[in-house]
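Omission of a single protein chain aside, the complex is shown with its protein chains in their original locations.
Presenting subunit A:
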Amino acid sequence: MNNIMIGRFIPGDSWVHRLDPRTKMIATFIYILVMLWSNSWQTYAWSAAFLILLIKLTQQPFSLYWSGLKPIFWLILFTVFLQILFTPGEPVLFKAGPIIVTLPGIINAGYVIVRFVLIILMSTILTLTTPPTSIANALESLLGPLKKLRVPVAELALMLSIALRFVPLLMDETQKIMNAQKSRGMSFSNGGPIKRAKAIIPLLIPLFVGALQRALDLANAMEVRGFKDATQRTKYRILHYQQVDRIAFLGLGSFVAIFFVIKFIFHI
């Protein structure tokens, strides 16, 4: 399944690729946080402009990011639907029985779409330009202080990187099992919700059994390659905090500052 973009990494040598994964992670986190304060078209426009600049800097085509959005299309549609139906206010644009569509509802729905898209795109920049192993290393480093509380951070990070590695494989396997069962007359798209839910069970069981077998094999493979425990290992991908990262944080700082300036100018 090559259209799955979740966690997909595209090797490259752009400015963004070279950033320390911790920088990218923190920046993504801050950007998402800032998005929660955004409530006018001016702030959204500014955030979008900043994001487009970042995407340009990754030197990857926009179409790649676009395909990253596709899987969540239905989620966005669903949220938009809720916003339109359940936002009270004036003026009312349309009314039919219990269904009331208001202008604030439409505007809110628009904001939700933009917010969703921006957040997803920002996370895609992170995953697209950072190898999963580096994401795991960054997480391990950032969560490092938790080791004092006996949280097994190294193990969790290794688990995360292996989980990410197996996502496309399990997707593939699901597709194969579905095809095998479709060819025997199983239908996953017809019938009521209960019938469809029942159709999932014969899909999940072989998937689960297969995943267990994989896990056992993988454990053997890891053990014969000298794996003892996650803490006593060196790292191939080392984290380097350098000049580019300082520049990146300056850029991010300016973005946040201007964001709040805009916010207060237009909404006192």
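In this text, a residue touches a chain if its C-beta (ideal position, glycine included) is under 8 Å from a C-beta of that chain, and two chains touch if they have at least 3 such contacts; residues count from 1.
Just so we're on the same page, contacts and distances are computed from a predicted model.
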Quiz item: One chain is missing here; what is its name in UniProt, given the choices "Branched-chain amino acid transport system permease protein", "NADPH-dependent 2,4-dienoyl-CoA reductase/sulfur reductase-like enzyme", "ABC transporter ATP binding protein" or "Carbon-monoxide dehydrogenase small subunit"?
Solution: "ABC transporter ATP binding protein"
Quiz item: Which of these, A:63, A:183 or A:234, touches the one chain of the complex that we don't see?
Solution: A:234
Quiz item: Which listed residue, A:162, A:207 or A:244, touches the chain dropped from view?
Solution: A:162
Self-check item: Where the missing chain touches subunit A, by residue
Solution: 1-2, 8-9, 11, 131-133, 161-162, 164-165, 168-169, 172, 213-214, 217-218, 220-228, 232-238
